[in-house]
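Just one protein chain is left out here, and the rest sit where they should.
After this line comes chain A, so read on.
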Amino acid sequence: MTAVLEISGLQKTYRSRKGVRRALDGFDMVVEAGQVHGFLGPNGSGKTTTLRTLLGLIRPNGGRMAILGREVPEHLSEVAGHVGAIVESPQFFGNFTAQDTLALLADAGGVREERVVAVLELVGLRDRAKDRVKTYSLGMKQRLAVASALLKEPKLLILDEPANGLDPGGIREMRTLMRNLAESGMTVVLSSHILGEIQLICDSVTIISGGRRVAAGSVADVLASHTSSGVKVRLEPGVDMRGAIELLRANGAQVVVEHDHFTVGNAGNPAQITRILAEREIYVSELTPIAADLESVFLELTGTAPVDGHNRQVDQSAVATPTGGWGQ
């Protein structure tokens, strides 16, 4: 497979009168062709900064980037025709209609005029296309933004929080749309905070925290590598659970008691559990590994899980220094 998007060692420091802010600190990312790639990270972790830099809107302070095999920003104008993008709820000139807005973009980009009608249909704005953008709801503006990104039939589609403001039906439509686009050979990079969504539609993900990559790979790999080695244990009905728990604890297991079962947190080798219990003639009726979902992996990797009695501030992470990428 070829990489449609490659970023390595990307650095970006914002300078203002208030001082400097290091938004990207040696960020790496690779997206293979034909994938739907999730780009995840807490607020302020640098997702939008990465995408803006990639699209030539801001200048990096260091690092390399390539789109479709061409170095950017040097050769951006060669590949721009193949990249459709929306960056963080794009705004449009409010006094023009959706139709005019897209027609002007199509004209500027040398795209056939028929595409305008096609994409408006695709995002469900056909009947409102002649209304002024000013009169649109948040979700309708977002749909228009997606339409503008699809206008040039891109090979690489970059969507920064496309689900922002969409209704449940819209989110589902977006999901099907992305899958269809990916099947037609388009590569999609999707940044979102709706992790259930990402888990459903993405082939692979990159997780960013504090301007650095903390995990990347296929969704299954990321989940697997960060699934805690926990197992859920259920005993035969009527068996004294407390005795079994004490026994396991005595053997060094980290046991968390639930009402009709318990979990062992550090069960590197689940067979150990059955052996210890069986020696005392306690038999296990269920022993299942606990599968982590993307959300808990995300919270663990980025160190942004909520802690009781504590208001986490943005830029705050329980992970002191983000480790390099997963699998390194």
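Just so we're on the same page, a residue touches a chain if its C-beta (ideal position, glycine included) is under 8 Å from a C-beta of that chain, and two chains touch if they have at least 3 such contacts; residues count from 1.
To be clear about the criterion, contacts and distances are computed from a predicted model.
Q: Can you pick, from "Xanthine dehydrogenase family protein subunit M", "NADH-quinone oxidoreductase subunit I", "Ring-1,2-phenylacetyl-CoA epoxidase subunit PaaC" or "ABC transporter permease subunit", the UniProt protein name of the chain not displayed?
A: "ABC transporter permease subunit"
Q: Of A:G9, A:G56 or A:G124, which one is in contact with the hidden chain?
A: From the options A:G9, A:G56 or A:G124, the contact with the absent chain belongs to A:G56.
Q: Given the contact definition stated above, which residue among A:G9, A:G26, A:G44 or A:P90 touches the chain not shown here?
A: Here the residue in touch with the unshown chain is A:P90.
Q: So one chain is hidden, and I want to know which residue out of A:L105, A:I194, A:I276 or A:L299 touches that hidden chain in the complete assembly.
A: Spelled out, the listed residue whose C-beta touches the missing chain is A:L105.
Q: Could I get the residues of chain A that touch the absent chain, sorted low to high?
A: 14, 52, 55-59, 73, 76-77, 80, 83, 85, 87, 90-96, 100, 103-105, 107-110, 148, 152
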